[in-house]
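All protein chains but one are shown at their positions in the complex.
Chain naming follows the written order as A, B and C, and within any one chain the residues start at number 1.
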Amino acid sequence: MNSIRRALVAAFVLTLVRPLAALAAWNKEAFSAKTAGDALKSLGIGNPQPSKDLTVEVPEIAENGAVVPIEISSAIPGTTALIVVIDKNPFPLISRFDFKEGALPFVKLNAKLGETSDVRVLAEAGGKYYVTTREVKVTIGGCGG
Amino acid sequence: MSRFALLCALLSLPAWADPTPADVQKVLQRDLHPRGQAGMDRLNQDAVQRACTQSRDHPAPDVAKPLEAEQMKTIAFPEGSLIGDWKKGEAIAQSGRGMTWNDKPGEPAGGSCYNCHELAPREMSHGTIGPSLKGFGRTRGNGADIQRYVYGKVYNAKAYSLCTQMPRFGTSGTLTPQQIKDLVGLLLDPASPVNQ
Amino acid sequence: MPGPMKMRASLGQGFTDVRVLMTHPMETGQRKDSEGKIVPMHFIQNLTVKVNGRPVIEAQTSQAISRNPVFTFRLKGGAKGDKIEVSWLDNHGESNRTEAAIA
Partner (left out) sequence: MKIVALAAAGLLAAGAWAQDTAKEIQRYREMIAEGSPAELFELDGETLWKKPQGPRNVSLEKCDLGRGPGVLKGAYAGLPRYFEDADRVMDLETRLLYCMTTLQGRTREEAVAHPFGSADKPSEMESLSAYIAAQSKGMRLEPGLLHPKEKQSFELGRAIFFQRTGAWDFSCASCHGQEGVRIRMQDLPVLDKPQFARPVMASWPAYRVSTSQFVTLQWRMNDCFRQMRTPEPTFGSETTAALIHFLTVTAQGETYNGPGIKR
């Protein structure tokens, strides 16, 4: 009896202690979208403008789709978010980063690419959206077995 | 004596210090164990493997010629056209499966062709251990002689060049005669992507 | 219990680079295990970067982030001794955190 109570109290404390819950909720609708267009719609993004100030570094050829490095840096003034979309993936939305005072709009990550695909990166600045698209070819590396 | 000098001394030791292919075979038989379809009999060198090991893949012509002739006798050429379905051939060329200890016995194997050869130009991920076969049939046509050459070469490459690195796909039981015909199709059919 | 994390915060000219490694399978829900059974989806959904206790980056991620994720973030300014904390939360409710001072 006592131990159950203790366990319950412990569980309660754990939930309390998780004001990790200050986290923005995970956008289930956008992450479940099956096309890049639907994902962007769920995020409320329409007609992003191409921008040279949004730099995306990817390898043109990746030996392995399991790890494709993507480095993003935005020089667009007032950038508050970066969004990564991989068009040909079964669920194209890969991630969304929100930057607050103290952080620069820069991120480097590794993503999985199911096949050769466009990698679309969007930046949000002052309520407007900007986009840069790069293609990554996925090849077969070694013995293939 | 520096380690480098010692290494040089070691490397120039007389040949008696080197284990023979028969010695190595014994060591491998002791240190490897059967798994799946890969049995210990695979470690028994045949005359071809022994001659190539001994000569580091450069056999003297008087050693190579009779062995090549013997290998030629292992090839059973089917009657009629040898040109199979290039589409199936392309799938066989792409696949690197077959004959390993974790491949299920009985399941169709591949030829691992792209591991070493360029074939269809649209496949940029190809190896270069073997020569490029891009446009192979375009320059050579697809008559009976070239059909027979390609079939035989895939079936038992050692009949043509004793110490080639290319496996004996027919003789080893890796590919079936029909699969080898499909590969002939891939190389020689004018509609094959190899010849575009 | 989640596996280890590792973080390095290094001071540059007017910025600080934070590189963080996380042990996580990032299962897509499409992979089969050695017995041919589908491995259920299991992936990090939220990431938070804090400086001296204040959140500066919040991220949402999908299962298409590579296994054992590696991220590099860039912070404005920074001084030796500033405390950086990175935490994650996955779709099973598991979480982990690590912290380091700028060196």
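Note that in this section a contact is a pair of C-beta atoms (placed from the backbone, for glycine too) under 8 Å apart; a residue touches a chain by one contact, two chains touch by 3 or more.
All of these numbers come straight from a predicted model, not from anything done at the bench.
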Task: Residue of B:Ala69, B:Met124, B:Ala144 or B:Ala191 in touch with the missing chain, whole complex considered - done: B:Met124
- [ ] Taking the full complex into account, find the residue in B:Val27, B:Ala76 or B:Ala144 that is in contact with the omitted chain.
- [x] B:Val27
Task: Contact residue for the chain not shown (choose from A:Asn27, A:Ser42 or A:Asn64) - done: A:Asn64
- [ ] Quickly run down the residues of subunit A that touch the omitted chain.
- [x] 57, 59-64, 66-67, 69, 71, 108, 110, 139-145
Task: Sites on subunit C contacted by the missing partner chain, in the whole complex - done: 3-6, 19, 21-23, 25, 31, 33-34, 39, 66-68, 70, 72
Open item on the list: If the hidden chain were put back, which residues of subunit B would touch it?
Closed with: 3-4, 6-7, 10, 13, 17-21, 23-25, 27-28, 30-35, 38-40, 42-43, 45, 48-49, 52-53, 56-57, 99-102, 114-116, 124-129, 158, 163, 165, 167-168, 172, 174
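What we mean here is this: only the chains that are shown with their structure count from here on.
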TODO: Could you tell me the distance, in whole angstrom, between the mean C-alpha positions of subunit A and subunit B?
DONE: 46
TODO: Express in whole angstrom the distance between the two chain centres, defined as the mean CA positions of subunit A and subunit C.
DONE: 13
Open item on the list: Could you pull out the residues of subunit B that touch at least 2 other chains?
Closed with: none
Open item on the list: Taking the touch rule as given, give the residues of subunit C at its contact with subunit A in the complex, in rising order.
Closed with: 15, 28, 30, 45-46, 48-49, 51, 54-67, 69-77, 87, 89, 91, 95
- [ ] Would you tell me which residues of subunit A are touching subunit C in their complex?
- [x] 18, 20, 22-24, 26-27, 31, 66-68, 71, 86, 89-91, 93-104, 106-112
